[in-house]
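Just one protein chain is left out here, and the rest sit where they should.
Just so it is clear, A, B and C label the chains in written order, and each chain counts residues from 1 on its own.
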């Protein structure tokens, strides 16, 4: 990176040891770390490849909410000033993962080659995750180790701050009475320990584990969650208010999701699916005031890879008991839908931290299935809350 | 009607000549006229039958927005205090029309019998419409005649005001250079002449005809339009903002509507369909900033009767150019969707008139495909504007 | 019934004790019994009401295969010469059940009144089923009792034969090692004992229970099964051959069924659903040579009543690995689809019996999800087999 090409991405490897660098004409630009839990997964790889591609001007920032007009001038870190690293239990190099995503239709042909340097640099900044099979470290030891990774990354790259974002595979809902911290909460505890703002893009427990409640309250860090809203639930969060405001009675809302990839396999585990489905049902219950009839299925269909098909069938009742039906079929690529939102969230939470905002951020409910307490469930109201948050970042509210 | 049964509907026939009536315990209740242009059509008949059924407690007011909590206490005329009349060129009695709607699955079995008295009473208050085949009256003569009908209805029933609502079949878009007022505008001119607030629930010209512009400006009446938003466009008005706010690029938005009934036959006329489709495209253009690729078809399928099936196919692009698709299939009964909104609009515009509000009402854009100038196109913003309008009626804003 | 009105239905009550009756001009017409197991269920009631309505000329025989041209002249008993009875554990009178089916949209308004006499007559011929709660009879005693009911019905009405058709609710798949005969097999054993041809329109065990194998082999009766093919599987039996013959590779075939009514509730039991799904998967496996990826869900959605919605998603691969998708959405009324096929089967099996045909009837695979051994799985081939069977009944093959 050279300061006379400010639109080029800064990435880890090329400037290792260069923190504190001073450009020819002034002080160094402040930079922000984005630490991906699950950095080598489909979403993590798409975040990194996409960030590199958009920063290099190879693609427009389609799908990135923070690149639209309403977010101009609210102090978000420029994409070019992000530095990406992460944890992962997989050792598969990012360039290879990116090629696999090309085969799966997630990334465009040629992209991995075009951003190979950036992929390799981020890959070098990925540290081993845990617990590993046969893990013999205690929870405390793992938390310490993860927190040390975060601190080293921040220091080594001279970052102002590092936002931790969980994009790892969905964990099963913990069995009742299980006292052990799940992996997502080990990482969340490490973020707290290292003073890092935290975002949970998955339905896993993360920072919401009861055992972390005290630490969360005392650390004074901004954090946001939970479970990114990318497809079926996104739709539900605009359709349910439509029925409500039009005084139409929803009788039954049924849904089936077909998907392959790692997510499909993980969600074939009923406990993991239960975590996912809780968020899907929540938007209906919160909006409509009660849970209508109907179930949600998540089927693993390996042939579909990272592409998801979601069918929803909504039986509703109108004037004089007339029975009507709305059906929706959503065919989308989850990783492509999630990745830009991950970048949005990292930037928004980084700006919140810079502004001194702490605690949960219900204003970011626009991005989540299961947002922080106090968030509205209607997407339109979530959008207004997000715009108000942008104003707050500008110091306008 | 007796004043000790305030939940019972008041209808035209039972109290003919009783205007100015005084209940045992006080002054007469103010009553409001609802004058339906096309009173014997599917929508008109469903309005009357449904109003009678809901007022009698036979059905809950599902689909009536003004019966939901946010509209309590804002001075709307109670359903029981509405008196319905109208114009129609058809002479088919309302009870018979209602039976036909039972056969078509629009009205529930038994309803026409249960509200036969009310149907017969409203039927008696329906005046012949025009122009008739071989009509020899001038436009002025017809306007005078229609206005006299409105005045007589208001006087005969001792009404505080009469709101005129156009629910007649969609007119073709006038040919360029055609100076003759279309029927919908003759009726609109009559409403102006008779001092009646006016609502246009169809895409026809009505009050928006350029020849009426001066009269509209000088009469100081509240009016609202145009083209009730009941199905496919309702959906579009929540889905288009979703794509916009999520920074997803809509590439193509295609739609096909299948419907029978009178509406299907009328819209098989390309000129009438053009009027209808203009509203459907408008919401996309207004929300997305440009019209995406794709066409809208309206097919007459007599077998489907008053039930409409609308398929929409939305091709959109996400992060890194990924191509995704949303499809929606809406199976609804247009008359059952429209009728409660007609009652909502009549009540809201009547309350506006009572409060001294005049001119176009963009705050009622929630109900329309092609709302009055200044209205937002996003359903959520339209909802907020409607809530603000309710506050204004309460004198709160 | 009088013999000079040969097109009118003959039903049980009006001619009790009149078997052997001789009309004014000749010998008695031979008549055929149809004994419905589950006569008061949705399918059973629709069979009886529909048979009465079609016989009386109130409705055309839509959906009845045996009323189409290819089956003319092959000796099927005329509809007017059927006499219906049955077993049921429910005591709810047929006329009342029929009214409930009107409310549910299965039967047209007015039909129960129009055929009240026939419904009442058949109702009088329904005998209590079993096992009842707290049943203390042995299996043998129940079989004897059911067989006695069949014999008495045949004798009392002077019938040439009585075909037993199982249209009762689907039974759970028996647990491994469970030696007790399930109810469907008790009835099947009774049919064997009483010398009645037998049809199993459900996925329950019925005559296929291993304990009945010897009796089936020795009784020399025609019998057909299993599990009527009315919707999703019907579609699959024409779509799967299309993919096969076009050399397109089916990668995944996923399905979701939403239905209410008794069937929805029964199939919410995973063991009952397993019985149902086995048939659905069978057609794919038999046609395609292997079971593709994908699951089938059956959800109980009480709001939908007897109307079923089935969504299928078929991911297939074409030339050069191109990935394509076919989706189907079927919205049908299961009882209305099943009932005419039940009448078809009763007539065909009765004619087989009259012709001296015995044993399983793979030629009737057209009607079943899980047909008798030797039947093709492709609907078109099943149709050809059925036409050949008609020829055989005519003595032409």
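Just so we're on the same page, a contact is a pair of C-beta atoms (placed from the backbone, for glycine too) under 8 Å apart; a residue touches a chain by one contact, two chains touch by 3 or more.
Just so we're clear, the structure is a prediction, and the values are computed from it rather than from any experiment.
Participant: So one chain is hidden, and I want to know which residue out of B:151, B:301 or B:387 touches that hidden chain in the complete assembly.
Facilitator: Among B:151, B:301 or B:387, only B:301 touches the chain that is not shown.
Participant: Who touches the missing chain here, C:37, C:65, C:252 or C:364?
Facilitator: C:65
Participant: In the complete complex, which positions of chain B touch the hidden chain?
Facilitator: 251-252, 254, 256, 258, 293-295, 297, 299, 301-304, 309, 311, 313, 315, 325, 327, 329, 331
Participant: Go through chain C and note every residue touching the omitted chain.
Facilitator: Against the missing chain, chain C presents residues 46, 49-50, 53, 59, 61-65, 67-68, 106-108, 111, 234-235, 238-239, 241-242, 245-249, 317-322, 324-333, 336-337, 339-340, 366, 378-381, 383.
Keep in mind that, in the parts below, only the chains that are shown with their structure count from here on.
Participant: Rounded to a whole Å, what is the gap between the Cα centroids of chain A and chain B?
Facilitator: 44
Participant: For chain B and chain C, let me know how many angstrom lie between their CA-based centres, rounded off.
Facilitator: Distance between chain centres: 48 Å.
Participant: Considering chain C alone, which of its residues make contact with at least two other chains?
Facilitator: Expected reply: 329.
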